[in-house]
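Single-structure report; data block below.
Missing here: one protein chain of the complex. Every other protein chain is in place.
The block that comes next holds chain A.
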Amino acid sequence: MDSTPLNLLDLLIPEAIALNFTAASAEAVIRHLAAALLRQGYVRETFAEAALEREARLPTGLRLSGEIHAAIPHTDIEHVLRPAVGLATLPEPVIFRNMIDPTDVVPVRLVFLLALEQPKSQVEMLQQVATILQNPQVVSDLVTAQTLEEVRRILAQVMPAQS
């Protein structure tokens, strides 16, 4: 396996990017992105159910500092074949429960579905996700992006320069 740190831009799978995605529920978003990762060979068939089960038990909704909130569904590494990230932006929010307080209902318009392997190799990518979440302007730009190219351009701004 390549041991170089994995960048979010490298891990975002174009087929698993759903911009302006209309979904009735958080479950529909997770299923849609998980199905794309499955088709592309990044996750096992068990991944979608595992992510949904985990979301029900240990939710991943995050209230951010801006008006748009996010969620980072993920599950145990045994359901993952190769690390990958799916992204959905939603014109209408879906409901996720708050990671820190599952009684809190969070309207979410930005979803990163994380298919993760060993934590250490992904720390860079995870920090990049956190960097995005901490920047309301970037979150807002991402949610209004219309093309994959735009998404890449926005994300490139928050990637640290390669040392």
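Just so it is clear, a residue touches a chain if its C-beta (ideal position, glycine included) is under 8 Å from a C-beta of that chain, and two chains touch if they have at least 3 such contacts; residues count from 1.
Keep this in mind: contacts and distances are computed from a predicted model.
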Undisplayed chain, where the name is taken from the UniProt record, one of "PTS galactitol transporter subunit IIB", "Simple sugar transport system substrate-binding protein", "Gas vesicle protein GvpL/GvpF" or "succinate dehydrogenase": "PTS galactitol transporter subunit IIB"
Residue in contact with the excluded chain [from A:95, A:130 or A:148]: A:130
Chain not shown, touching residues in chain A: 54, 57-58, 60, 62-65, 72, 74-77, 99-102, 114, 116, 119-120, 122-123, 126-127, 129-130, 133-135
